[in-house]
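Heads up, the thing below is written out as structure tokens.
Only one protein chain is missing; all other protein chains are in place.
Chain lettering (A and B) follows the sequence in which the chains are written, and residue indices restart at 1 in each chain.
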Amino acid sequence: MAQFPERPSPWGGLGAILDTPAKRWTAIAVILVAMAAAPFVFGSYGTVILTNALLYVLLALGLNVVVGYAGLLDLGFAAFFAVGAYTVGISTLHFGLNFWLALPLAVLIAIIAGVVIGAPTLRLRSDYLAIVTLGFGEIVRITARNLRETGGASGLIGIDSPWLFGWHIRTPLDFYYVFCVLVILGVIASVRLANSRLGRAWLYVRHDEDAAEAMGIDRVRVKLAAYIVGAIYGSIGGAFFAANLGAISPESFSFRQSVLILMAVILGGMGKIPGVILGAFIVILAPELLRDFGDLRLLIFAVGLLLIMLFRPSGIWPVRSKR
Amino acid sequence: MTIFDIFTNQLLNGIVLGSFYALVALGYTMVFGVVKLLNFAHGELYMVGGFAGFLLLSFLAPYLGPGWFGVAVSMVLAMIAVGFLGVVIERVAYAPMLSAPRLSILITALAVSLVLQNGMLTLTKGQYVPFGAALGFGGVRLGSLFISYNQMVLVGVAGALMLGLELFVSRTQYGRAMRAIAVDKDMSRLMGINVNAVIAVTFFLGSALAAAAGTMAGAYYGSLWYFMGFLIGLKAFTAAVIGGIGSIPGAMLGGLILGLLESFGTQLPGVGSEWKDVFSFSVLILVLVFKPTGLLGKPEQERM
Partner (left out) sequence: MRNVMKTAAGLALAIVLGMPAIAQDKLTIGIMVPTTGSEATYGQDMANAVNLAIGEINAAGGVLGKQLTSTVGDDGCDAQLAVNAASKLAASGVVGVVGGYCSGATIPTLKIYGDAKIPLIIPAANSTKLIPENPGNAFMINSTGNDQVAKAIEYFNGKGIKSIAIINQGDAYSQDLADLTKKNWEAAGNKVTNFEVTNKGEQDYSAVVTAITSANPDAVFWTAYYADGGLLIRQLRERGYQGLIAVGDGSNSPELFKIAGPAAEGVIAFSNPTAEFLPQAKAFADAYQKQFGAAPGPYSTLSYDAMKLLAWAINTAGTTDSAKVIETLQGANFTDTISGPISFTPEKTLARSNFVVLQGKGGAWTLAQ
């Protein structure tokens, strides 16, 4: 037992097992090979749902920065997801923009949206913030539903899949690998953020807001930074989601979607990257694996969820930061 | 219709709708006040309450008739049944979690909500269920405003329930204990308050109010659906926050305000039914920006 609790690692205790560079590199190599080989093992349906799970890993990593790192309860994360998807959809369909130009535009607009909604409201305490984010999420969805520019309730159809140096990213397999790359980048960014000065400020604010402020940390600015990072993840996820499906509609950005992403973050063990990844895989794969139960599948999923939380109240990934 | 007629009609619409929101919002706010939990399963208790009332009425209607008397008895029984369901949910799903991180309980609450919703989906095979009450169409005409007896009974019952709750919380020993726990749970325990019992009473009352709203909604609007708790749960949560979550008068006020915002929003040119939810959520956000604890909420120190 250490005298002082160590700073929690975003790896959530993995560091203790993978304690030498050799072990670490082996683990990374194994994971990369497994990721590359997975589509050939699991077939076409497996590839599609794994791609979906990877999308949720990306989104959950983003929300994890907001909820897990900075401790802000966000019930409207799907809004940023929607902003990313719709920006790409509208700018490529209506203005003929190339996907790779639309992508930074999507991120920019999501950041602006994050600042506009975050700046006045992030000084609120968590539960009030929760409803503000929920309201924001609903405003974005209803706006998308009502405007004709966003295609109304039918949404946008026929969004082109992107080209990358002569490679037409088109098939489910292509998108699977694209999402693999995105998730790897997302994990690296997430780890580096957690270990940065900003990451330490988030930790401080999360544990004791008032003490953090007394120590000279600008509470609202630090929270806003987390919110913006979350928005960036969400919009990138949304942009590639739009390119992958080729069709987006407001129903994909409902409150249910925000809740699902939040579930992924908390279920696995928030603040810990392996936990978040695990959580995202569970919320996507479990209902898929339960398909054979027909209309009972969500009921079984919910009961399972309940049991998991009762037996592992802090999330599935073990907390061992104190050792 | 003149502008004035439209105004009075929408005012009445808003009050009726607001009464439902307020009844459900009360459960949200009470549970939040005592255990600091956003009980996302609360809307589903409204739904289950509606179905419980329906089942009871179908047993009782041959003896008591399908009018307001039969509905009232069914409602009271449904309140008791769903009240106990609320206590069971608290014991099974929330009580073991109270020492866990607060967000974990949120997921438990979402899971409970999914269980209730999908359980009812399976039981009803996804069908809409006609409630089967016969309440009549009588009423009083004031100029062009027609107020039906049903609306009067509904608002009256909702008001009476809220008044009863307010009296319970402000006058009784349990009510005092509830308020004490809301301020400091550990200290209350040290002062000899049976915290678990008080929490159970809180869940019982909150769930019973949701069941009352569910039964009345079923009887008044005429049909039930396994998904009917979702939207009102969301709206009631909003109402509770507008009023100041944790505050009982706040929930009533918030419910009423949200009901009025929606009915007048529907009529306003430039808003209309298409944008009415955007309108209410924008008002909500503005309220919180200028009054960060809601209209009647007390400032408090709380952490996740």
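Note that contacts are C-beta pairs under 8 Å (C-beta built on N, C-alpha and C of every residue); 3 or more make two chains touch, one makes a residue touch a chain.
Please read all numbers here as calculations on a predicted model, not as lab measurements.
Student: Since one chain is left out of the picture, which of the remaining chains does it touch in the full complex?
Tutor: A, B
Student: One chain isn't shown here. Among A:Leu101, A:Val116 or A:Ile157, which residue touches it?
Tutor: Answering carefully, the residue with contact to the hidden chain is A:Ile157.
Student: Given the full complex, what residues of chain A touch the hidden partner chain?
Tutor: Here the touching residues of chain A are 13, 17, 41-46, 48-49, 52, 142, 145-146, 152-155, 157-158, 172, 245-249, 251-252, 274, 278, 281-282, 285, 288-289, 291-292, 294-295, 297-298, 316-318.
Student: Which positions on chain B touch the chain that was left off?
Tutor: Residues touching the hidden chain, for chain B, are 1, 5-6, 9-10, 12-14, 16-17, 20, 118, 121, 125-128, 130, 137, 146, 148, 217, 221-223, 225, 227-228, 230-231, 262-267, 272-274, 276-277.
By our rule, only the chains that are shown with their structure count from here on.
Student: Can you name the residues of chain A that touch chain B in the complex?
Tutor: Chain A residues touching chain B: 67, 71, 73, 117, 120-121, 123-128, 130-132, 134-136, 138-139, 142-143, 146, 206, 208-210, 255, 259, 262-263, 266-267, 270, 295-296, 298-299, 301-303, 305-306, 309-310, 313-315.
Student: Report the residues of chain B in contact with chain A in the complex, numbered from low to high.
Tutor: Interface residues on the chain B side: 32, 38, 93, 96-97, 99-101, 103-104, 106-108, 110-112, 114-115, 118-119, 121-122, 126, 234, 237-238, 241, 245, 274-275, 277-278, 281-282, 284-285, 288-289, 292-294, 300-304.
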